[in-house]
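Before I ask anything, let me first share the structure, which is written out below as structure tokens.
We show some of the complex, not the whole, and keep each chain where it was.
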Amino acid sequence: MKTIFTKDEFSNFIKEVQSEHGYKNPIGFGICRVDLGQKTPTKILQASFPLTNWNENLGSASVFISALKEIGAEIDFSKSETVYSITPKFLESVLRKFTPFISETGGEKHKNIQVVDMLKNRSDLHNFRLVFIFEDAPLKSVEATYLKLYALSQKKAELRSLNLNGAFGVLQNVAWSQNKPYELDWLRDNEIELKIFNMYPNIDSVDKFPRFLQHIIPEDNTRILDSSKVRMGAQLAGGTTVMPGASYINFNAGTTGVSMVEGRISSSAIVGDGSDVGGGASILGVLSGTNGNPISVGKNSLLGANSVCGIPLGDGCIIDAGLPILEGTKITISADEVSKLKEINPKMEDKSVFKAKELAGFNGIHFRQNAETGKITAFRSKREVKLNSELH
Amino acid sequence: MKTIFTKDEFSNFIKEVQSEHGYKNPIGFGICRVDLGQKTPTKILQASFPLTNWNENLGSASVFISALKEIGAEIDFSKSETVYSITPKFLESVLRKFTPFISETGGEKHKNIQVVDMLKNRSDLHNFRLVFIFEDAPLKSVEATYLKLYALSQKKAELRSLNLNGAFGVLQNVAWSQNKPYELDWLRDNEIELKIFNMYPNIDSVDKFPRFLQHIIPEDNTRILDSSKVRMGAQLAGGTTVMPGASYINFNAGTTGVSMVEGRISSSAIVGDGSDVGGGASILGVLSGTNGNPISVGKNSLLGANSVCGIPLGDGCIIDAGLPILEGTKITISADEVSKLKEINPKMEDKSVFKAKELAGFNGIHFRQNAETGKITAFRSKREVKLNSELH
């Protein structure tokens, strides 16, 4: 078992490991604690990461990989993801490589070393796993699924940027009680005893996914008034407030800036900085009415209370309270307003009746139903449109 | 105290008991653990059933009834429901009758015996009750109320099939904390002490009813993302998913097949297989706008986000997002579409403007508001309508 004594030696060692034939840097890796099935201990019900690595800390990855090899594990870099058990030998091997850094470890420094160091005297190592993702392919393990959900929720990967196919197949549907997942079958087998002994757990939810707040610490200026409202795998920019009324943010959906969220952001939907999702407003997702087109809402837009947003919106748009705008909704716009809107949306056509999807992504549109004629109209919104070169 | 030694003897014994004058098989029965009031121990705050029997296990009922008689209890079969305390003698008497089955008890076998066997050495028998329901009449006890709610939620009784009158009068309004009910008066009396000692309980809800997941283990393919969203007494078919946004399923309401529920299913409302309740959609209940007519939604229908459904729907119907369809809403249908709709709804009238309630229960109707005229129209939905002889 090789021991490294100096930082220079460490640098050389890492270069050496990484230059081995077939070596591949992982996209993500980390050690997680797993909750095993009460009835079927081979089932993994949840994976909790004290620390994740996502396109970062590649030296630590190399140490982990070399330690795995030292204890005789096979590393198949051609697989998209691999999961390993944690053994005392593995931990010892890792720590021997990290020797020159151990004295300065702590706080924000060398967190992978902190994890390994805390594990080294534990008697429950069978509850820990090391996972690598080498390729962003469909998911095969609970551990890799959680690692991708962490990457999204910790803002290390962009929304919609990861391949999440297979997640629903991989994850178990379990009963969650205060962060602890229970197999439904185990509850069934023990229902009589648990109820007679008054030990039946209080179940918070039954789902394949945990809640965001079971795993993620949000930024200081972020508020989530009800943990059930944000699923693990969602992403919330700092300054986001999620109210408890009719809101919901699904996995692979969220906000990219300050936002007041009182409505639903379905899976795949993204809301931009300064935009508000009013009470009960719905942003449809790829699985619910958008024909597979994910919806982005730009900056400084407003979805009124109980409105429905079925098309992507640009910046500075408004959908009035109660108004549903779906892809096929016919929107009437006066010549005057078309001309104002074309100034900021040069690609807009010159006509008077649009299908809403023909206005997808345009800026500064205010949608309204005329209360005297019932006609759904649009006009140049009075909201400020800050054209942002990154987004447009 | 009579002991039964063989299965034949047991059969004869049961026949004998059941042929006694005035004997009546119960509709439902079971032993429950009760939570008693902290201030008023005569108040029952909750009843938890390790096992329920509903039109089943009538032999066990006979054993229980004969044991009650042996220990001197009166059984009045003319009452709609009766509740008994559990005593060591009662348990001994029951087990003596079950002797020939005890060796094979366990797992899925002889669950009533398991319950009795687990109780026999307990020192807290004052927390257990045996309840029988002999007639489906208005409710008189907490125990019988819970037994009916279990029957609905465990799918042993059909939605709307039970008499639940009196439930609100019988049940106490209590503060629920992690499955434990507290009398509000007890909290008041002890508020100062509890708060100074930092032992004030975290209250999840204040209600007469508990939540579905406090008592019921759903099927493996059922998901409830927030336990507050489904009240005890609701019924969820396997494959139902209840999202946490604006959804809610009240008691005596629910689904009879695979369904995505992101909206409200009010008490008495039933949603059929393959039908979806979109985000924020409302299905009105008998207490909220349907003039006492309970609403069923057929199969393969869709309630769009933030729509309101105030009439029964058949199969393959759609209410567009944001659209309220109430009993009195005037629906305009073109002659062409009336003719298409009459093909699958022979009882439909031949006219052009309908009150929505005149379309109640019809199949294949798509409701929409014309975005250019504001007119609420209907036409033949493009959703597949699978005519089901059971339902139509």
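Each chain carries a letter (A and B) given by its place in the written order, and its residues are counted from 1.
Quick note on the criterion: a contact is a pair of C-beta atoms (placed from the backbone, for glycine too) under 8 Å apart; a residue touches a chain by one contact, two chains touch by 3 or more.
Since the model is a prediction, treat every value here as computed from it, not as a measurement.
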(message) Total copies in the full assembly, please; the file places 2 of them.
(response) 3
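The rule is simple: only the chains that are shown with their structure count from here on.
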(message) What's the distance between the Cα centroids of subunit A and subunit B, rounded to whole Å?
(response) 35
(message) Touching residues of subunit B toward subunit A in the complex: what are they?
(response) 33, 48-51, 107, 111, 114-115, 118-119, 122, 178-179, 204, 213-214, 217-228, 243-246, 262, 278-280, 304-306, 320-323, 369-375
(request) Would you pull the subunit A residues touching subunit B in the complex into a rising list? (result) 173, 175, 184-185, 187-189, 191-193, 195-196, 198, 200-208, 228-229, 231, 245-248, 263-264, 266, 280, 282, 284, 288-289, 306-308, 310, 322-324, 326, 329-332, 353, 369-370, 373-376
